[in-house]
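Data first, discussion second: the structure below is written as structure tokens.
Note that this is a trimmed complex: some chains were dropped, and none of the rest were shifted.
Per-chain numbering from 1; labels A and B assigned in written order.
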Amino acid sequence: MSEPFWKTAISRVEPNKIIVRGYNLMDLVGKYNYADLTYLLWRGELPPANHSRMMDALLTVCLEHSLNAPSVDATRFVASSGVPLQSAVSAGIAAIGEWHGGAIEQAAKLFQDGVSSATQNKLSLKDTAAQLLQEYTDRHDKVPGYGHPTHTRDPRTQKLLEIAEQSKISGKHVELALALEAMTEKFFHRHLILNVDGCIAALISEMGFDWRIGKGFFIVSRTPGLVAHAFEQMYYDKPYKAPHWKEIVYTGVAERNAPERKENAA
Amino acid sequence: MSEPFWKTAISRVEPNKIIVRGYNLMDLVGKYNYADLTYLLWRGELPPANHSRMMDALLTVCLEHSLNAPSVDATRFVASSGVPLQSAVSAGIAAIGEWHGGAIEQAAKLFQDGVSSATQNKLSLKDTAAQLLQEYTDRHDKVPGYGHPTHTRDPRTQKLLEIAEQSKISGKHVELALALEAMTEKFFHRHLILNVDGCIAALISEMGFDWRIGKGFFIVSRTPGLVAHAFEQMYYDKPYKAPHWKEIVYTGVAERNAPERKENAA
């Protein structure tokens, strides 16, 4: 028998009823908050109390980062073009790529694989960390979740670790993340801080999330800010945002005359 | 003096510090939740307690509506094509258009203009409602925020009004919205329910939001669901979602032979 074309395990809608992961959504609204229901959507179950608190912190800590984020800049250029709000937000979301929030997934995979491998090989997390960093340096590769272009101590990492401690969310993934940070100087000749992506990665790994949903945290976290920036651009800034032609440096070939059509290539 | 190219009133980032609407974001995380901080981003101020509760309900009540929503379908088709998570979510956001969440803005404008006009013209809200519906019927136009293709009584409207009452959020915009609903049968020969878009529109008007940010509520509300659907499609469904060619009805011209290049048009 063939698979149905339209199917989902997430929710069911029928007249006057919306079921999400088995629950009537209206029984949850007002009792569980936005972070709880996001957890439900992604995990299939409502969060225990400590996960609830952590979840909310994970979704708010990346709320805004001003215009020094490609997603915000993309949103503002699109918003300046005379489009509806959602188009500008959509373009910003499209920019949550491997270098912009994407390290959450890569670092979560690193930590989850690292903890598995430590357990399997009966290695300490410290030795595992050293081994992993050796692999990265050998490949001349960057370690996802470490270092930041603006912050020398990522305030978001500090805050998340503080709430994690209060919420009793700790364990091997966080330990490994910190062990890696402590050894970066040895392997890369400068201290690379555990940045917010890396910290989110460690905490969602601790909470049992699949690493492949990592970017979802950044997407949800950044969306209200993208809405705010789209709105500000549309109603409080000039239309058609673009640099003046004099500010654009042309690095291409010098001016030349249009040629006659060329012969076939060899 | 010329305007700076990069400017914003929303936030300021400097090394190790992120200021949002004047507050250090790290002083707010863990103390104010996602809905509160979204309110701050959009309004410039933190919400009073009753607005906080209402805000969270407004952002969760549209969380999910299964595959019978074009945004979710767009997300799933894009997700099936071999793209990163954010691309699929981005396409879903792009579908939050005039017929899909957009009625929030249109209805909020209707209610805000209606209340203003009632005050200015010293008309009752009931008379204002009658006058507005007369205008819509004369123009053969739909009233934004009323009627639903699936629900005969929108469960989300009921829930929001219940929480609004508990939170003491009421006033002329909600009154006008309900007055309009009560009279739809008289003007359109069938009862048109106040749907979730219309109800959100009335409540955000009551709370003092600019009607032009209306779609933002739907966008933020729907984003975690779009992430869940993208994830489900990518990892629990088949790639390259598309109907089989036999299911597609061709309604175009019959097959014909390729012509010779035509002469100039007259």
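The criterion applied here is as follows: a residue touches a chain if its C-beta (ideal position, glycine included) is under 8 Å from a C-beta of that chain, and two chains touch if they have at least 3 such contacts.
Keep in mind that this is a model prediction, so the values were computed, not measured.
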item	value
Number of copies constituting the complete assembly, 2 shown	4
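The rule is short, and it goes like this: only the chains that are shown with their structure count from here on.
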item	value
Centre distance in Å when subunit A and subunit B are each reduced to the mean of their C-alpha atoms	24
Parts of subunit B lying in touch with subunit A, wherever the complex brings them together	3, 5-18, 20, 25-26, 28-30, 32-35, 37-38, 41-42, 53, 56-57, 59-61, 63-68, 84-87, 89-91, 93-98, 101-102, 150-156, 158-159, 162-163, 212-213, 215-216, 219-220, 223-225, 227-229, 231-232, 234-238, 243
